[in-house]
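Note that this complex is displayed minus one protein chain, with the remaining chains in position.
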Amino acid sequence: MNTYLEKAKVLIEALPYIQRFNRKIIVVKYGGSAMVDEELKRSVIQDVTLLKLVGFKPIIVHGGGKEISRWVSKVGMEPKFINGLRVTDKETMEIAEMVLGKVGKSLVQLVEGLGVKAVSLSGKDGGLLKVEKKYSKGEDIGFVGEITDVDPQILYDLLEKDFLPIVCPVGLDKDFNTYNINADDAACAIARAVNAEKLAFLTDIEGVRRDPEDPKSLISELHVKEARELIANGNIGGGMLPKLNNCIDAIENGVSRVHILDGRIAHCLLLEIFTNKGIGTAILGEGEENYYDGK
Amino acid sequence: MNTYLEKAKVLIEALPYIQRFNRKIIVVKYGGSAMVDEELKRSVIQDVTLLKLVGFKPIIVHGGGKEISRWVSKVGMEPKFINGLRVTDKETMEIAEMVLGKVGKSLVQLVEGLGVKAVSLSGKDGGLLKVEKKYSKGEDIGFVGEITDVDPQILYDLLEKDFLPIVCPVGLDKDFNTYNINADDAACAIARAVNAEKLAFLTDIEGVRRDPEDPKSLISELHVKEARELIANGNIGGGMLPKLNNCIDAIENGVSRVHILDGRIAHCLLLEIFTNKGIGTAILGEGEENYYDGK
Amino acid sequence: MNTYLEKAKVLIEALPYIQRFNRKIIVVKYGGSAMVDEELKRSVIQDVTLLKLVGFKPIIVHGGGKEISRWVSKVGMEPKFINGLRVTDKETMEIAEMVLGKVGKSLVQLVEGLGVKAVSLSGKDGGLLKVEKKYSKGEDIGFVGEITDVDPQILYDLLEKDFLPIVCPVGLDKDFNTYNINADDAACAIARAVNAEKLAFLTDIEGVRRDPEDPKSLISELHVKEARELIANGNIGGGMLPKLNNCIDAIENGVSRVHILDGRIAHCLLLEIFTNKGIGTAILGEGEENYYDGK
Amino acid sequence: MNTYLEKAKVLIEALPYIQRFNRKIIVVKYGGSAMVDEELKRSVIQDVTLLKLVGFKPIIVHGGGKEISRWVSKVGMEPKFINGLRVTDKETMEIAEMVLGKVGKSLVQLVEGLGVKAVSLSGKDGGLLKVEKKYSKGEDIGFVGEITDVDPQILYDLLEKDFLPIVCPVGLDKDFNTYNINADDAACAIARAVNAEKLAFLTDIEGVRRDPEDPKSLISELHVKEARELIANGNIGGGMLPKLNNCIDAIENGVSRVHILDGRIAHCLLLEIFTNKGIGTAILGEGEENYYDGK
Amino acid sequence: MNTYLEKAKVLIEALPYIQRFNRKIIVVKYGGSAMVDEELKRSVIQDVTLLKLVGFKPIIVHGGGKEISRWVSKVGMEPKFINGLRVTDKETMEIAEMVLGKVGKSLVQLVEGLGVKAVSLSGKDGGLLKVEKKYSKGEDIGFVGEITDVDPQILYDLLEKDFLPIVCPVGLDKDFNTYNINADDAACAIARAVNAEKLAFLTDIEGVRRDPEDPKSLISELHVKEARELIANGNIGGGMLPKLNNCIDAIENGVSRVHILDGRIAHCLLLEIFTNKGIGTAILGEGEENYYDGK
Partner (left out) sequence: MNTYLEKAKVLIEALPYIQRFNRKIIVVKYGGSAMVDEELKRSVIQDVTLLKLVGFKPIIVHGGGKEISRWVSKVGMEPKFINGLRVTDKETMEIAEMVLGKVGKSLVQLVEGLGVKAVSLSGKDGGLLKVEKKYSKGEDIGFVGEITDVDPQILYDLLEKDFLPIVCPVGLDKDFNTYNINADDAACAIARAVNAEKLAFLTDIEGVRRDPEDPKSLISELHVKEARELIANGNIGGGMLPKLNNCIDAIENGVSRVHILDGRIAHCLLLEIFTNKGIGTAILGEGEENYYDGK
């Protein structure tokens, strides 16, 4: 009986968080290890499906990660590079779009296996993501796009009809050409457009460190102002820099809270939302309190 | 970390049950010890509120229990009895109505303290419960009513507007006189009228026993047919007999499953719904399987 | 035939007033003699029900009046006083809530007897009335609350679903404790929150007098500015002062017209609304004309 | 004061009837003297507008009466007759349509003068009335149509949007030619199509007599069965025969009650609906009771 | 086959225009030759019906033209004149209203013959057009009204319910007297009130000329500023002056584009909307581009 009672207590502990996020939109950027490891994959899908069932409105934005590279080499294509960046020529774009589509459908499959109706989209569907060509230091790196406009209508319509939308970062420019988009950017732009309550990035790191070299300097809460200072002081480097800029951007455009979660931890999403065990780093606007402390 | 992961797993285990009862109406007859013990009271309210938040549509039907007797004696009234039954004269009815109203508001208070909007009603509000006078072996026992009609519109309206309805068993006859109603009967009539998915009685017993004298003969699942046989064989007695008849009546009128739960166990509602640990006795229709076993 | 024709003419005369208040919210503060005298009680309920049926949206706010005192003494409690004010300790509050609930249900009963569906609420239901503790000259007088917030959603929902809401003045503070509220204050706060077209107080006086001592100085129309002057000049005293302040407050917060009616006159509500015979005193905003005169 | 109280009582007496017909459709066939006498005209319009305002859903169906004849002679046309019936040739039809249109707009004008929005239609609008040519004993009497189909959508739409529909009896055949229709027939067909609660004919007689010659034999209530017998026995003659047949037809097709009212009595509609003074003859289905007697 | 393919291409060419005006309101002032010539009449009705079916929301506003004069003389009335203007006395107004009603119903007939539901209204219906008396140089010319207020609710309601509204220019003053209104003015006022995308006048001229005497000076596009200059320079005269003022007024009050079309050309409406062949003169606001040129 004790065990059962413990279980009931866990559910009861979730009550205030369920109440807090009831009918709120939560954008989950899904990528990294959590997309490769089958166990982690299942745990992410379970988490998101649970969030959906208890009344949240999650939207998944996913990349294609290593799967794209795998298929590019599978068809024997030669990668080209400019400034160290892979050039997305027409053929690469075609493969990327195919792989991203496949990944989206496989997520639909997993979600529906848990009894929730899902629909996978690219940014083309319903005119969701409009882009313009992006250059790297002025050089043409092919069909890589920067988001200029988000039309969230299709997302609102699917949420209203109780579907779980799953989006891959492909968009059209004004001449209706296809472009690849950085998945973090897409998640951030969508979170802004739908005024998400929360934006969570599943990453392969523990979170933001005050000192990149010191694992003990992990920051569990970071106000936008501090984040800017860390950037200004050069303490943030590598792949974290654009991600953190995205977080700041999201916060300043109406998203209440952004999380950089360690996607290598099973159920990190649930842990973050339903327990007071902070996973990774939460980015907050000025004057925001940690709601796990007070009321 | 382990503990946290355990918690996440508990939540994940709840997924299929949350999905199963999504937007289903669950009528909870709240009474007995669970209404007296403050700890149990809180656990029931937490359970019902959680059910509401994760997408179920609970309706509470409550009695006033010992509180009515307490107030009757408080004002120094002399109880009258016929056939061993307390006679509900006009003054007693007045007190009963007042006490039931107060109990309802106190439940509203507890539910709203957990962040969910509730409304407490009597069967008078919105013409919910219509009754006619009930006699005991032909003798007048005062304002004790038998339900003749349920108009569930007010319940549907409140559920649609996302309130948690809390109902006390008082109704009007066709001349608009006030009557007291047995709370079990009211819960059953309401469950039938709204086609509830589940009707759960919180009681002060462990469940139905095959042999009333033998605690080991507790039945965890009982098909209507067997229930009838137990009654026919005289194995069911005392207060259990009308309750079991109510259960059979509910099942035969569209309620999918009725539970006689041991309200003395904290969180018995959650345990029953979210775990495969059966609490008390489930009454099933013919051909119904225990959904915790198979798919 | 003549009599019948006269009747038809009376109905026809009501036409412009019915048209004027079609779908407008009218808050009726119900109290005083009209709550005690059975004949007057029936006349008020008939009036409000008629208003409902011809397309107005009335909301009743009622007190418990002498009934509360009667029950307090019935249970043999000793009243305590501070500054001449009765102290509402926990037990008194409990009785007050019970009595107010009973009164509300009795009004539901009368309204439903006339064929209209009603629902009685306290300010706890749907989180309608939020209060904070009120002190008398700095001294604690117990659970007497001042309204800090009104959430009119439950009222809008019930009106939309065609119920007649009946509200008693009990509310919760931020820690979910129960408080008694002055019924006039509650009526005024609710009228403001729902932007009522009209707020009518049923009182035991003829109306506002220019000279409290002179019955002939009854004022049938009073602009807010004059009302303020009367108060400044000390011409308004006793129980009328807070009531008149409430009226001014309501007018200044969007209620179009407030009436202090003589509740001792049968059908005073209908007379006020459907005839050009002014009953009591109407409080008007600046620039408002008496609509019974002109178009 | 007495007078005022009397007025209030009249309004209160109307309560049960207002409640009874709340949101019910009432078709009023408007014609005869009540269309000519200005005083009666105003009284009919007042009655219908009042019915609309207190929550009924009236639809007026009107003829053009003597006004058509007046305009036919005004333009100097020679009337042609067959079997004693006026032949509606193309030109006559044109004038009839114009006059009926004008009458409709003049009713709109009167209704809107009382503050209710009205829309006047012919049976052409929204395809309301479809007809086929009607012959008199096999002979062609021109553009006189018999209703074959009613599409009540435009009426439902206008009622939903809170307009008072006013219909004149002109329709189209399947080749979209214009036909005149008997106004009684049109009222009856529309009442059937919208499942009206009541159909009232304003006529120039006192009602149905058991003996056409004996004014004292006026029948105030007539069950369909008796009506048939009266017809079979030849007791019903002249203009009353088709009218009574229309009444029987309406009752048998879902209209609850049909009234033949004496339109020469001011406010006969209100008197019929709001008092127990029967005006004219009520035709009832089998088993229907006079609701003014009992409950 | 070639012919068929050509047909398909014509339909495909219409695609961008259909898309452009999807669900937009287009007010068509219907008058002049197009109302007299049966062939042109049919072509206008076909055009408007097609616009309705492909998703536009057309509203027709029509005059009665020569038909009114014809009926005035038919009844042998003597025309009176003041300042060279016909005086609309009560009798003339009566005939005008009848004729306009008849014209409206005949248009309903034609539209419904093409399978679309229509409703013809005057400005009295639903209180659509409110007017005040208009004087000619200070002299009373009878029941000629100037629009003071438009209540477009009935138009929105009919459009929502998928009817095609057909309006004739008759309105009521504040005392509910009937007035005739200039049809161009009515069309313009309605276009403004419903924020029409387009307002098209079917006229008996080719369009606006830079030099009234020179047919070659036809202007196909005219910005408001230029229009004002033409008027200031006295280049616009006769019947064109009020029409052009109406156009300017419409553009300045939210109508996107106004067209003065040559109603003597069959299908001028379709040609204007679906081809890049300009018919007549388009009046544009400042900064508006001709959308047939660019995108």
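Letters A, B, C, D and E mark the chains in the order given here, with residues in each chain numbered from 1 onward.
We adopt the following convention: a residue touches a chain if its C-beta (ideal position, glycine included) is under 8 Å from a C-beta of that chain, and two chains touch if they have at least 3 such contacts.
From a predicted model like this one, the values you see are computed outputs, not experimental measurements.
Novice: Using the touch definition from the header, name the shown chains in contact with the chain that isn't displayed.
Specialist: When the entire complex is considered, the left-out chain reaches A, E.
Novice: Given that one chain is not shown, which residue among A:Gly126, A:Pro212, A:Pro242 or A:Gly285 touches it?
Specialist: A:Gly126
Novice: Can you say which of A:Val87, A:Ile154 or A:Leu218 touches the chain missing from this structure?
Specialist: Residue touching the chain left out of view: A:Ile154.
Novice: Among the options E:Lys24, E:Arg86, E:Lys133 or E:His267, which residue touches the chain absent from this view?
Specialist: E:His267
Novice: Tell me, which residues in subunit A touch the chain that this view leaves out?
Specialist: 71, 74-76, 94, 97-99, 101-102, 105, 108-110, 112-113, 117-122, 124-127, 153-154, 157-158, 161, 163, 170, 172, 176, 178
Novice: Just checking the interface: what residues of subunit E touch the absent partner chain?
Specialist: These residues touch the chain not displayed: 1, 4-16, 18-19, 22, 43, 46-47, 49-50, 53-55, 114-116, 265-267, 270-271, 274-275, 277.
In this text, only the chains that are shown with their structure count from here on.
Novice: Give me the rotation angle that lays the C-alpha atoms of subunit B onto its copy subunit C, rounded to the nearest 5 degrees.
Specialist: Best-fit rotation on C-alpha atoms: 180 degrees.
Novice: Between subunit A and subunit C, what is the gap in Å from one C-alpha centre to the other?
Specialist: Whole-Å distance between the two chain centres: 54.
Novice: Using Cα averages as centroids, what's the distance between subunit A and subunit B in whole Å?
Specialist: 44
Novice: What residues in subunit D touch two or more of the other chains?
Specialist: none
Novice: So that we know how the chains sit together, what is the shape of their touch graph: line, ring, star, complete or other?
Specialist: Drawn as a graph, the chains make an open path, so a line.
Novice: What is the complete set of touching chain pairs?
Specialist: In this structure, the chains touch in these pairs: A-B, B-C, C-D, D-E.
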